[in-house]
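Take a look at the structure below.
Only one protein chain is missing from this complex, and each of the others stays in its spot.
Up next is subunit A:
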Amino acid sequence: MSNVKYILGHFEDPDEMMHGIDKLQENNIGIYDVYTPMPIHGIEDKLGYKRSRLPIAAFCFGITGTVLGFSMIYYMLVYDWPMNIGGKPAFAMPDFIPIMFELTILFAAYGMMFTFFYANHFFPGRAPRVMDLRATDDRFVIAIDAKTNPYPDKIENLLKDAGAVEVMHNERKYVSYE
């Protein structure tokens, strides 16, 4: 058994890559992932990806911000240090709304950003890992798990037929920027 872990098909044209995905799927070859330098419409449906759960996270963070904003301002202006501002009652709800609104946005935005970074293993000091560097530049790459699809020649032919300019048999999963 060979040590090849992943087979990568490099395409120069997104249409040809989409065609390659069709070809592989027709032959029941499971696709591990696809890497492209730009978003491609309809690719999620084709690969059967589930919808991102990021909006749910955003909603939860947003609600946290609203509640926190309300609690903070309530503690400050009603409980801890009530002040007479323009003769208004200490618990003046309309005043609270801009603060709650801003904190909702702040929490939703930063929460989404950190969730996204966490999910994609981005954090300071960690070199990003990619399966192929050129997928961030000018190549459209289909990755196939060679262990679950142990017929490299057939896969290579299919990819080449679909228009792949290069097929790589990698023994390591990731290359690193380092």
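Operating definition for what follows: a residue touches a chain if its C-beta (ideal position, glycine included) is under 8 Å from a C-beta of that chain, and two chains touch if they have at least 3 such contacts; residues count from 1.
By our rule, contacts and distances are computed from a predicted model.
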(request) Could you tell me which of "Sarcosine oxidase subunit delta", "Quinol:cytochrome c oxidoreductase quinone-binding subunit 2", "Succinate dehydrogenase iron-sulfur subunit" or "Molybdenum transport system permease" is the UniProt name of the chain missing from the displayed complex? (result) "Quinol:cytochrome c oxidoreductase quinone-binding subunit 2"
(message) Just to verify: which one of A:60, A:78, A:97 or A:130 makes contact with the chain not shown?
(response) A:97
(request) With the full complex in mind, choose from A:55, A:82, A:128 or A:150 the residue touching the hidden chain. (result) A:55
(message) Across the whole complex, list the residues on subunit A that are touched by the chain not included here.
(response) 14-15, 18-19, 41-42, 51, 55, 59, 86-88, 94-95, 97-98
